[in-house]
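Only a single protein chain was left out; the remaining protein chains are all shown in position.
So that you can tell them apart, the chains are marked A, B and C in the order they are listed, and the count of residues begins at 1 in each.
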Amino acid sequence: MKIKRLQILFISILLLGYPLLVGFSSYFIYVAGLFIIYAIMAMSLNLLTGFGGQISIGHAAFLAIGAYTTAILTLKLGLPFWLNLPLSGVITAIVGFLIGLPAVRLSGHFLAIATLAFGLAIPEIMLKWEGLTGGFAGLFIEKPSLFSSDTSFYYFTTVIALIITWLILNLLKGNFGRAFVAIRESEIAAEAMGVNVSLYKTLMFSISAFFTGIAGSLYAYFVGFISPHDFNMNISLIVLAMIVLGGLASITGSILGAFILTIIPQVADRFPGFTITITGAALILTILFLPNGLISLFNYKWKRKKTENKQLSLEG
Amino acid sequence: MAGQIIIGGLAAGSLYALAALGLILIFKTSDIVNFAQGEMAMLITFISFTFLTVTKLPYFVSFLLSLVIAFIFGMAVERIFMRPVQKAPILNQIILTFGLYMVFRGVAGIIWGYTPVGFPEALPNKHFNYVGITITINQIFIFVVTTILMLGFYLFFKHTKIGLAMRASSQNIATAKLMGIGVSSVFTRTWGISAILGGIAGILIAPVTFLDPNMMGEVGIKAFAAAILGGFTSLPGAIVGGLLIGVFEGLIAGYVSSELKSVFVFALIILVLYVKPTGILGEKITKKV
Amino acid sequence: MRKWLVNSLIMIICLVLAACGGTNSSTTSTKNAKEKSSVKNSQGVTDDEILIGGWVPQSGPAAQWGILAEVYQSYFNKVNADGGVNGRKLKYIAIDDEYQPSKTVAAAKKLVEQEKVFAILGTTGTAHNKAVKPYLTQKGIPVVAVASGDSAFVKPAVKNYFALQTNYDIEARIFSTYANKELKAKSVGIFYQNDDYGIVYRDAAVEELNKLGIKVAAQESYNPTDVDFSAQALSMKKASPDVVFLFASPKPAASFLKEFDKIGGSAERMLTYTSADSTMIDLAGADVMEGVLSTTWVKSLKDKDNPLIKEYVDQISKDIPKQDPNSVFMRSAWAYAQVLVEGLKRSGDNLTWENFIKQMETLKDWDGSLAYNVTYTSDYRYGQTSVKISQFKGGELVDISDVIKYEP
């Protein structure tokens, strides 16, 4: 746990110093900002999938809801940004709760497909619901006047990301975290331990959606333009890939995964058509050779834990 | 109008069902959802197309040749990629097949490009009119092929030893080994057969969707939907699911909104899963770990 | 503690490498840009090179547009082989934005700030171009031939934006006028793609048809990824319009036409220029396509004696032998690049953004490219509004009218 804290402290110092490193280049700051937003999303998905064992292949839909909530609240109601950010989270959480309700009854592949369906349906609804979402034309969002430049908004995003990381880490340490892991390991056993499985599963969806909604809100401000194209199934897949690549049930792993999969397209964009192949190959190699994700290269603790697990499984 | 919509829906639905058969076969035996199934089908269709256009082989020769290649390809995918994760968690398996999906699609794009091309139909294009309802001979052909394949596999699973061995392996790997079943080779062959099914699906679907690396995108998703709706373990379920989705989306497109037809389909699936979490014809999966 | 140090070290190295990799390349490219050139030129220009950039999706749902980048490169190959532009060779950088607007923003920033290109050429995606328009407008970098016919890039005219392909809105009006005058249509049915592309067409067509007193008998839409169009074809047949407008990309248009033909639908059919090439015959079949009308804003390959056509066919067959040069995408892309290079030529040795924009505005009914009569003024940035009506006849597309110029 200590190592994890220090890693995160270190990452945060680096993120805060990063604009100086790259000489405030707008491109590098933009890419780093995207990375941070994806890292938030990856962490919240990891909460649901890595810690809670609930697969979601439709998480981009939550990002979309967060982004559109911010855009619509800003453009139609003129709400200020300090209100939009939490509201986007809350509204996405409510949707997450509603999605969580039927999802409670499903598990494994069935849940995967149900969330896939959700992820495909939301952009189509956004497209159709022109009056509210601008449909195909998309919506432009001005950055809040307080953080109107890329750099200042980058810092704001970093701070929000750090707060969310802290919240998630604390959440995992508490009763919530234990209940999540118990459900992942065995729903029946969790039920026997007195965990209200359906309640916690629904809550997991809501909490994960809440943070993803906030990421969506930041996305809308940061990119400055949203359209249904931004939230297709590929995004959901990439974010899922991030948490697997980095390491399931690892917060630093999510950050690492988000980093790598934001960077690959930027590095590979000069080699036409190879992005998808390289990303896919990275996924395959990780699963085959580092099933605990890249973070397992960093975490020395992991090895010890693995042998412990083995002993446990033998005894059981 | 309703009659024609239903026929159109059945035609589209049999494509979804056809694409779903391979998915179900793999899931039934090795408990893996193969998200790369559609892309494997696409690759095989491209191979068939290469036989047709570059080496100028007759349709059915290239059809059969590409199915042979499909069998080898499917087995290779299992041996190289899937076997190492046989015991890994579901999520790892899902992600691995997603990885394959990306690589297959990317590689197809690099090799063949993204410009869609036409693909010949199995039979000369003819259509029949009956009380104002039109149906083409190829639609009937696809439907018949799907039904025959489904029936064939049903009998295969029910009445052959190897079919029985596949079912046994899917239920309890260790005990299946104690029966003398070479479980690994059963899985390998399953993937080979699924790739053949995918190939058949791809080659029959290509004249409708046209051939490019994205050809199975929409059909693939609907095939998943069909499989899930039908229960994911049941071959007849795939047919029921596929036809239901085809007709349902046809009716929605005809009478409600053509853009929202997928949304309605997904809503239908979530509804069905909520009422019956194992799908329409699905069995409760009791699995020994 | 030591382990933590090792961890941190590895991470520092990773991140710093990533960051420095970028900064290094940026400093070198600025150095290159400054080394030899006279101070007054804008970025991306050296004594022997002009850097041009753009993004095109080369993977993802719209990857078929990736071919554009190859055509630009092919045209630049030709120009370079002929000695370049005023002694400067053209260098082209394509970035794959995977058809995701957030990546397009990254691509635009990278091109302007890291690669420091002189101009941006032929970039795809209406939504994607819109997403970066505020940024590019603020930078003032010339954006030539946005590969979208959306009015957002021409109305109102933006100083650094030069459109080229026929505006969607205008094409829809040309369709309506033609249906009215030549086809004597009383009613029209519209089949359109439910996205940034199709809806612009639909709205313009509906407005124009209403003006002309023609009934809009049916409006059938679909989503870009759909594969089954039987319901739309059926509704269209039921509405039995005199003319059907297809505002659709090639695959859905071909599927719809096949389906419409199968169930016995009969009407004059008009297809947008995006689909107006031999691909349609390959996809839908010559029988189905027989008699379908379209417009073309790029010159047809039929006119083999035209040196413009000859140089195009020769170069493309050399550089992209796998593709049919008849493709309307490819001919369009060639035209985009031709217009850009003409602007560069006219700018002479004074390669500043300011001068380039001024020189582009000197193009008056310029016919030296595959497009007809290219014109720019300070408030007219359509590039051209001239098309020919063409028709599929006996398995090929032939022009059946002279150039029609539409005044916006």
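Miscellaneous remarks
In the analysis below, a contact is a pair of C-beta atoms (placed from the backbone, for glycine too) under 8 Å apart; a residue touches a chain by one contact, two chains touch by 3 or more.
Keep this in mind: contacts and distances are computed from a predicted model.
Hidden from the displayed complex is a chain whose UniProt protein name, among "ABC transporter ATP-binding protein", "Monovalent cation/H+ antiporter subunit F", "Fumarate reductase subunit D" or "Acyl-CoA dehydrogenase family protein", is "ABC transporter ATP-binding protein". Only one of B:T50, B:Q86 or B:N172 touches the chain withheld from this view, namely B:N172.
Take subunit B: the residues that touch the chain left off the picture are 161, 164-165, 167-168, 171-172, 174-182, 283, 286, 288.
Operating definition for what follows: only the chains that are shown with their structure count from here on.
In this assembly, the C-alpha centroid of subunit A lies 35 Å from the C-alpha centroid of subunit C. Of all residues in subunit A, those touching 2 or more other chains are 124, 127-128, 273-276, listed in ascending order. In subunit C, the residues touching two or more other chains are 58-59, 61, 63, 66, 194, 223. Those residues of subunit B that touch subunit A in the complex are listed here as 27, 33, 81, 84-85, 88, 90-92, 94-96, 98-107, 109-110, 221, 224-225, 228, 232, 257, 259-260, 262-263, 265-267, 269-270, 273-274, 277-279.
Residues 58-59, 61, 63-64, 66-67, 194, 220-223, 225-228, 230-232, 234-235, 238, 250-251, 254-255, 262-264, 279, 282-285, 322-323, 327 of subunit C are the ones that touch subunit B when the two sit in their complex. On the side of subunit C, the complex with subunit A involves touching residues 3-4, 7-8, 10-12, 15-16, 18-20, 22-23, 26, 56, 58-61, 63, 66, 69, 93-103, 105-107, 109-110, 112-114, 125-128, 130-131, 134-135, 194-197, 199, 223.
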